[in-house]
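A single protein chain has been omitted; all remaining protein chains appear in their positions.
So, chain A:
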């Protein structure tokens, strides 16, 4: 049986985008719904969004990746084509124990995209290669 929690999460994000683009704010009930569906990482993800920790990195070859500056100062790279984050929380809660839909970095990336609050950064193709192959961060 397939999970419908995922579609609930996607719908909430769509609603969020719509509301934010129309009124430039998020109503309380939507915040509560986010907390309900995503669990405790919602609060942390919103904190990351408040601090504009998500950067959309793009290259001339029109590849994109998202880099999220976590609370500990570590930079995590999330991708646009798969639901994955290299942080230990993701491996543990999502992959191993299947207790959570996402981790705070991924959720922060989704929220930032939905609200248009990503920082933008252009990098060369070579740097993008580094990022996509899981090596060093784009820029310090």
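We take it that contacts are C-beta pairs under 8 Å (C-beta built on N, C-alpha and C of every residue); 3 or more make two chains touch, one makes a residue touch a chain; residues count from 1.
As a working rule, contacts and distances are computed from a predicted model.
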UniProt protein name of the chain not shown, from "DNA replication complex GINS protein PSF2", "2-methoxy-6-polyprenyl-1,4-benzoquinol methylase, mitochondrial", "DNA repair-scaffolding protein" or "High-affinity nitrate transporter": "DNA repair-scaffolding protein"
Interface with the unshown chain - residue positions in chain A: 1-15, 17-19, 21-24, 26-37, 39-44, 46-47, 49-51, 70-72, 80-84, 87-89, 92-94, 98-104, 106-107, 109-110, 113-114, 116
